[in-house]
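Removed from the display is one protein chain of the complex; every other protein chain stays in position.
The chains carry the letters A, B, C, D, E, F and G, assigned in the order they are written, with residues numbered from 1 in each.
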Amino acid sequence: MKKMSIRARVVAGTVAAAAISAGTFGAVSASASAPAAESRAAVKADTHNRNLQQTTHLTIDAATKAAQASLDAAERAGQRVTVAVVDRNGNTIVTLRGDGAGPQSYESAEKKAFTAVSWNAPTSELVKRLESAPNLKDIPGTLFLGGGVPVQAKGAPIAGIGIAGAPSGAQDEEFAKAGIAALSR
Amino acid sequence: MKKMSIRARVVAGTVAAAAISAGTFGAVSASASAPAAESRAAVKADTHNRNLQQTTHLTIDAATKAAQASLDAAERAGQRVTVAVVDRNGNTIVTLRGDGAGPQSYESAEKKAFTAVSWNAPTSELVKRLESAPNLKDIPGTLFLGGGVPVQAKGAPIAGIGIAGAPSGAQDEEFAKAGIAALSR
Amino acid sequence: MKKMSIRARVVAGTVAAAAISAGTFGAVSASASAPAAESRAAVKADTHNRNLQQTTHLTIDAATKAAQASLDAAERAGQRVTVAVVDRNGNTIVTLRGDGAGPQSYESAEKKAFTAVSWNAPTSELVKRLESAPNLKDIPGTLFLGGGVPVQAKGAPIAGIGIAGAPSGAQDEEFAKAGIAALSR
Amino acid sequence: MKKMSIRARVVAGTVAAAAISAGTFGAVSASASAPAAESRAAVKADTHNRNLQQTTHLTIDAATKAAQASLDAAERAGQRVTVAVVDRNGNTIVTLRGDGAGPQSYESAEKKAFTAVSWNAPTSELVKRLESAPNLKDIPGTLFLGGGVPVQAKGAPIAGIGIAGAPSGAQDEEFAKAGIAALSR
Amino acid sequence: MKKMSIRARVVAGTVAAAAISAGTFGAVSASASAPAAESRAAVKADTHNRNLQQTTHLTIDAATKAAQASLDAAERAGQRVTVAVVDRNGNTIVTLRGDGAGPQSYESAEKKAFTAVSWNAPTSELVKRLESAPNLKDIPGTLFLGGGVPVQAKGAPIAGIGIAGAPSGAQDEEFAKAGIAALSR
Amino acid sequence: MKKMSIRARVVAGTVAAAAISAGTFGAVSASASAPAAESRAAVKADTHNRNLQQTTHLTIDAATKAAQASLDAAERAGQRVTVAVVDRNGNTIVTLRGDGAGPQSYESAEKKAFTAVSWNAPTSELVKRLESAPNLKDIPGTLFLGGGVPVQAKGAPIAGIGIAGAPSGAQDEEFAKAGIAALSR
Amino acid sequence: MKKMSIRARVVAGTVAAAAISAGTFGAVSASASAPAAESRAAVKADTHNRNLQQTTHLTIDAATKAAQASLDAAERAGQRVTVAVVDRNGNTIVTLRGDGAGPQSYESAEKKAFTAVSWNAPTSELVKRLESAPNLKDIPGTLFLGGGVPVQAKGAPIAGIGIAGAPSGAQDEEFAKAGIAALSR
Partner (left out) sequence: MKKMSIRARVVAGTVAAAAISAGTFGAVSASASAPAAESRAAVKADTHNRNLQQTTHLTIDAATKAAQASLDAAERAGQRVTVAVVDRNGNTIVTLRGDGAGPQSYESAEKKAFTAVSWNAPTSELVKRLESAPNLKDIPGTLFLGGGVPVQAKGAPIAGIGIAGAPSGAQDEEFAKAGIAALSR
């Protein structure tokens, strides 16, 4: 476990880059190398006890910091949104229902975050996958609308941030990225 | 808060106009100015206490009056419908299941109203947005069928009225507008 | 509306006092004056438009501050909990799932907060009401376990804070009160 | 069917009496004659077509009138409640969420109405039946708290009115009875 | 009410004809006269008491006879299906899970019946309406697959029969029609 | 499988006796021999294929016959009830909502049948077990009210019949037994 | 295996062949003979008791063996998946949530298995049926994504195996087939 810790870092740098070049954001793309990356989960066997494994998660402090940063970014842009952070195990760990956010935004934010962490890709990318597999969107808990982005540790998904309430998914995604960027500060 | 109250009025006048020119009904359209309007929610900070905010809602008397007017309009047209009024916080505040309305109409009416107040636009307009973002309709609580219209105060959504049961969404919407029109009488 | 704003303040002072004298915490007790207090909701007609009313809510910033303070208090006490803030309209506005909090704590925290804001009393007090009306606890959304406290503005409930995960409801309630106390800082 | 129509009348007179003598309100009590009354449903075979039967219901106008009267009574008493009317087939036909009613009141009102029309008795009476059959309250859709009363036609249940939000079930029931009384005006 | 009874008959004759000419089955088609027919519900005001109305339903004996006939027809065809009969109020009144019917058939049958009675048309016809209003199928409780047919009294829908489990919706519909045909024997 | 079939018979004889001596009805009682009986399920390994097992079920014809007999018995007694038959795998296989049965009766009947087949005992007996294990009634799908009885093959539960709607569970149980008795005719 | 029933055999041989020629996998294809095969369920009347029928199921040992083999195959391929086995009655009998499998995989696996056993065909084949009947996918419990395959006895479906979590449905299906292949070892 030790080495992992040393090298583990939230991929905020990558994300900051992604803000510039959205096409390369996240560990998974349509390229041939994607599947391998996708299956590299933040899970590690415990060599001292064959019954145990370790998994990596955001702390609640980090998740709250990211969510707050997303909400701040939305407020600066004059948008009223809800923010959700969902763990890789599927549990919601933070929600912030912004002042004046529409009633549809709460579940939307959770589902976008869930979707992003499930496939380790921004939901704006995942929408494109529906062209070849349209029924992916029938999987319970998912929502294929821009605004969800994965949080990664060493390329593996450890959480998703989902934003809902802005007029476009692109804007929602911008705020989600602002949340991830806060993790490297 | 005082000034807001003075200027606050349910946009029945606008709505009456909209009945003539349906294309311009509601505060949000596909025009470039829509997003700003959309994010202008009926929420106001309380300058005397930084912890508090005020939100604007229909009274139950107003909501009932509108719902009854919608039902009356449907009856005059020989249609059997259910009427629902949903608050901006997503709570249903009035339902009237009309005599002989089909069993599918109750949840339909609620969901249309929820959808209209969520996006501050008639559901007949929102259907068009699915062309660019088809998965909007996967958001829980929504229904993208004509028959839902937002109730606005100073352009911000404070409620939605949803009607279901007539043979077409256009007719359902007509009854919903009759409900809003009653608010200015 | 103006006067209300001037006098509106979150009852943090009262709460601070309550921290000293838990028996008097909250606006509602078993005394004869309780029912009147209970029905005094944070709702006000708009004298300029008979169709509208104003309601008072915590801002998301205030709700987050309170939730964070609750979580901090739990951490200082070495307890792992989830915190939820629920609005008077029943919507969850903030959740923070603390590091290591049990899986049962998330829904518990939400339900405690919902219960406290519904009856405008700490859930520890509400448990006692089950003696005379045991089926109150069958109302959907409620949980009659200590750990939920109402947030009040001028005595009326505007939100509830719910904590779950500590070994006793009394401890959960202590953390909830710490959240409310933070609103006066 | 003709004769039934002629004799059919909402038992408002009985109810008015019940307002005076609450102990005798409703068609079903613990007396030996109750079961027979209980099974006398508002259903009648159609002698001209063995495949058909007729059932009797409140019109939406009557249901709305009753619900409004209940809400008015609550407002006169300074209580903030939700009112629901549920048909004998279990469908909610009217809901009115009163200004400032607690978030728990909406489902409570519906369930009380459902319970009253299911057993053709006020929920305050039905609570007593739990002494001998405590698990009745586990039946889905029910709530055994005072505030629900049946609406009867010729002694058979055709609807239930449920009120929730007042400090006591007795007060809720009072408002429900005011709703029924309005049907004879 | 008397006259109605006299003229009321389940449209088995029409249905028998429909078995020959499926294109004319049911009261609602794509023709211009359909909407009027559709809104003609089996509801009648009670002229002796303005608060009451009468609605027409299948007896349980008739519904069981129809369901059994549908199941028999499926068995004769070597198909394993589930049969459901749903009342116009949306309640399921009969279900028969045929021997060996697939696990998906139970809810499918109920939803087909619900859909047919809601729109007073066979689900095979209703599928075509999705071309102009594709989101009709998002209404809760519905399923737009062949196999559901309405049962009518004087042209108004009083129930739906839904069949599921055969390899095609056309076959399912055939069995449903056999059920309706049994009502005229 | 052949031999089992030869000896398999629905325990109608036992049940008929039980109708006389209700105290001994059903295979499971509080006696010491009960546990063994309870675990004797209608499941049999296939000695020719270690991957397969056979289970025994009521045919739909038998289940319908029993349900109809229960409904007939209720009608003879002037009671309006719903009847449900639930398979040992937990699936509902028949429901008959009797004319005029209360809206609470449908789910009640299903849950009583589910409970009876789960524990292979009449629900009236199972109520007594709550004295030592009160939380049994929190198991999803169950209802601990008289009116459910198991259908057995060689002592093992293969289905449950549940009745709801009569004024007492004892009467509901009587009708359920009439349904089982019909299986031996 | 051979003796059971002499003709009964789990179609592992067929499946192994199918791995080579996927187009012929499973008993149901688009050919004209499919419907007959599809309706041949693993149900058999009991000639000694007209009330009873026998159904064939996987033992839990067989189901576990298959699920484990599927999981092993996925691990060998470096994929993190969840495996589910669903009985023909619709009940889930085994689930194995693989280390690091995404949170969306659990319900997906169950639904794929449910879909495969419902239609007795691999979900990859069933996707094609949506071209002619697109609303099949609205049937509750189903998911039309590759990764589910039926387990058959004498051509009839007795269970489904569903896998979810690999980057493509084709890979998921490969692991499902590995599970079925294990049944013949």
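The rule we apply is simple: a residue touches a chain if its C-beta (ideal position, glycine included) is under 8 Å from a C-beta of that chain, and two chains touch if they have at least 3 such contacts.
Given the structure is predicted, the values throughout are model-derived calculations rather than measurements.
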Chain not shown, touching residues in subunit F: 34-36, 38-39, 41-43, 45, 53, 55, 86, 88-90, 114-115, 117-119, 133, 135-136, 138-142, 157
Touching residues (missing chain, whole complex) on subunit C: 78-80, 99-105, 107-108, 111, 127, 130, 137, 143-145, 164-169
Touching residues on subunit G - with respect to the absent chain: 59-60, 64, 68, 71, 91-99, 103, 106
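Methods note: only the chains that are shown with their structure count from here on.
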Cα superposition of subunit A on its sequence copy subunit E - rotation in ° rounded to nearest 5: 180
Chain pair repeating A-B, as identified from D-E, A-G or B-D when over half of the contact pairs by residue number coincide: A-G
Centre distance in Å when subunit B and subunit C are each reduced to the mean of their C-alpha atoms: 31
Centroid spacing, where centroids are CA-atom means, of subunit A and subunit D in whole angstrom: 50
Residues of subunit B touching at least two other chains: 45, 53, 55, 59, 89-91, 99, 103
